[in-house]
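Data first, discussion second: the structure below is written as structure tokens.
Note that one protein chain is taken out, while the other chains of the complex remain in position.
And then chain A:
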Amino acid sequence: MNSRTSSLSSISDLFRPNNPKGLRSRDLSSTRLSALKKEINTDTHLIPLKDLYTLLGTDPVNGLSSQKAQELLDYYGLNTLTPPTHYTVPKLLLKSLCTGFSILIWLGAILCLSAYLIELSTKPDPSTDNLYLGCVLIAVDLICGIFSFFQNYKSSKIMKTFNSMIPMHTTCLRDGILNRNTEVRDLVKGDIIYVEIGDVIPADIRIIESRGFKVDNSSLTGECIAVPRHNTDGSANILESPNVAFFSSLCVEGWAKGVVLFCGDLTALGRVAGLAARLQPAPSPLSREIRRFMRCMSTCALALGIFIASASMILGYPFMQTSIFVIGIVVANIPEGLQPTITASLTLTAKRMVTRNCLVKNLEAIEALGACTTICSDKTGTLTENKMCVRHIWTWNKTYSILDKEFENFLQNDQALNSLKICGALCSNATVVKSGVIRGDASEKAILNFLFNYCDPVTIRKRYPKIVEIPFNSVNKYQISIHLNEEKKTYLLVMKGAPECILSRCVTIAFNNKSISMTEDIKQAVNTTTENLANTGERILAFADCDLDSNEYPLNYPFDTENPNFPVDELRFLGLIGLKDPPREQVRSAIERVRAAGVRVMMVTGDHPATARAVAIEVGIATTPSCHIVTGTELRNMSPDLLYLTLAKHYEIVFARTSPTQKLQIVEACQKQGGVVAVTGDGVNDAPALRRADIGISMGIAGSQVSKQTADIILMDDNFATIVTGIEEGRKIFDNLKKSVCYILISNVPEILPVLMFILFSIPLPLGVMTILCVDLGTDMWPAVSLSHEQAEQDVMARPPRTSDPLVSNRMIRLVYLHLGLIEFAAGMFAYFIVMAEHGFYPSQLFGIRQKWDNVAVTDVEDSLGQEWTYAERKELERACQATYFVAVVVTQMMNCIICKTRYNSIFHVGMKNNVLNIGLIFELILACMVCYIPGVNTFFKTYPLRLRWWFLALPFAALMFIFDEFRKHCIRNHMFGGWFNKFTFY
């Protein structure tokens, strides 16, 4: 007792407003998070009420004193949900601006600007090249940074959504005075409050007094069923305890008086909210890989840059020259277009998904869905429709399934069924509103809905007006109403309730047109049927009636419901109705497909094990009746290791009666196994799990606001089958992203190598930094993105989810840097040499010419044919050469794009059906023309209006590239050379 209270006080201390332990705000947030992950551990709902009053220092008659309430309020803070400590906007912006390649680009920009400043201070007429380049680099950085900022900055609306679930005012007893307008945020532990129908419970309360009090706990359990709550002994698990009502639950019937046990963040909902808002979802597999790859690339670029810088410093180059080297190396090494391409590809896929009723909130979730290994699905509302339906009807000797085609015939002919229909229509509190909408309890709604198909319950009700009724309560477990038969002027008693309860009150049973007396055999038969149906997850209701003798009960007989003066025994048993929340259509086939794609599907539900098992079997989550079921209670007693072991041992698992925290535990355990976990859910109780999962999937129609807010993907049609589409698209986009990345990386090679040639062999720079940016962020972009429109090359759903297949594999790096990239480089250098040679500089002349060439003081550099070139003329020639090199890269990249369309198939087999890509190629060409020919643009990018013939220089190399790659793919398909190419270059 003591230890519990102390642990309780320590967690409540954590949520005090004035930062009790002097922790830094981030630390406090994470400490709170770990505290929230633990299950609620309390006994305040178990101890006698008297002890509770003493513990809380309250009094059930007068409530707290205002003074004490104020003290508590000052100490523990308001009864609200505390938002988590987040990065502030500037901090997050700064973080986005300094991730990945950004730091390197900043470095380049700083170098450019400082080089410009040096030039500005030492030379009378400094060239503005460095200034421009610096500005362009800064612009690139800012754009990329702001891009990723907006992607990362999903403002924490989660807490807001939670807070909107809380009422403003409540009725509270303090100093013996009942205040109907107490502000909910002023409530403290120990307050005595009153709630009545329509109220939202303002805190976690223990019921002291109640009448017909029913609450809808759907926000915590996900089950949309009104459950009765009253002052009785609690059960160990506070979430299931019948004497506790929770914060944010809606009171749907009756009223209650209760004492506040927990406030604000410490309530059951507060914990869910705190978890959902504080949990950081694990980075998606894609972003993990991109980050890893970027770190790799940046390290390489930086190492090379530092090496070049120190080497040129040692060799005595001036700072200006060194900075030019380093900027070139850094900019050339970084695939600037990578991040925008991936984002654009994912955005396009997300758009396509919207047309298929799948709203993607977090772009990377699409790809994660493709990589997903486990789906933890909620039951109610996700797999099932969250709507009760009549599935089976039993009358003596016969079970009818309403799905049976001949059911209607049976219904016509069987007299017992008719009685059952009348009974079902009468013994019900559900009301039919105009336009056929039915209001009331879920099962009564289901029965009325069912009856509407075969007869008109409204007319039946008119023929039998209701005289009195005894409503359902959890002690009696039945409901009785007495109706007047207007034709015969007799009274009819109808009764509905739990089968065992009704059966014990019946002496006869309806069989066709007569009644036969109840025997043990019949009772046995009823029990068996009940058991069978219950095992398939159906909720069984039994019906009985009794025609009251008109002599004994004449018209206007005063029926007394408090002390029944009419028979409640010796009734006639009519039959059973089995109700069920039916699985959605297509779920079964969808799960089949998902499982065929190697994805494990588990059910995690707050519902009863039997129902859960039945649904699991019905939808194909469990294929054997003996599937492993873990209940919340078992889970509570499991160590993390045992849970881990259970997950490893059983492939088909159903988790039943789980609490929100346990859902989270299950997700985390799956993730610990290395799985990529998708969680589907629609309730508030799913929010922490949705948030933590790699992919949180919520339902668009039935889903709660909170679940939609926390989810990454929203299924607009609530159709589980859409997930299959999602997985398919996710896998396709991953394959296509590989192609895009490969395409982008290849152009990196002809960017890095010329800079190295420039440094090592002292040739005039073959490709300028501006043109590098032009390729990376200009001409390459559209084709790279358009590769995401490629059709899948093979059946992506026929293979297991990728586990060790990275986005950028060694094989891809090998193919890019050692094969295709080099061909592009050769094409570029060829074009460069040709233009030089046509103007008189033969290749042999170029090596070692750089110092003279770039020296503005030298006005007469001699070429191989004796002509002498001034600085301006040389630089113009250099621009022409760089432009030709650029065009060569563009032309080979166009070919490369065609090559990258397929990883495995021959391009002749696939064809050029991707029109986005075809237009992209044309666009690439037009863009290259614009960069070369528009005056002003070409001076900015340091290109040159080229002669037509120079556009064709790269063509032979493009052809070589194509032939090589077709050969390579041919070898891969046929596994030639002992699978050499498969092992080495099949990415």
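Remarks
To be clear about the criterion, contacts are C-beta pairs under 8 Å (C-beta built on N, C-alpha and C of every residue); 3 or more make two chains touch, one makes a residue touch a chain; residues count from 1.
What we mean here is this: contacts and distances are computed from a predicted model.
Only one of "Translation initiation factor eIF2B subunit alpha", "Response regulatory domain-containing protein", "proline--tRNA ligase" or "Sodium/potassium-transporting ATPase subunit beta-2-like" fits the UniProt record of the hidden chain, and that name is "Sodium/potassium-transporting ATPase subunit beta-2-like". Check A:Phe720, A:Phe833 or A:Tyr987 against the missing chain and you find that the one touching it is A:Phe833.
Among the residues A:Asp175, A:Asp404 or A:Glu868, only A:Glu868 touches the chain that is left out of the figure.
Annotation: of A:Ser401, A:Asn855 or A:Thr939, A:Asn855 touches the absent chain (contact as defined above). By the touch definition given at the top, chain A reaches the unshown chain through residues 125, 645, 649, 818-819, 822-823, 826, 829-830, 833-834, 837-840, 843, 851-852, 855-860, 862-863, 865-873, 876-877, 880, 956-957, 960, 980, 984.
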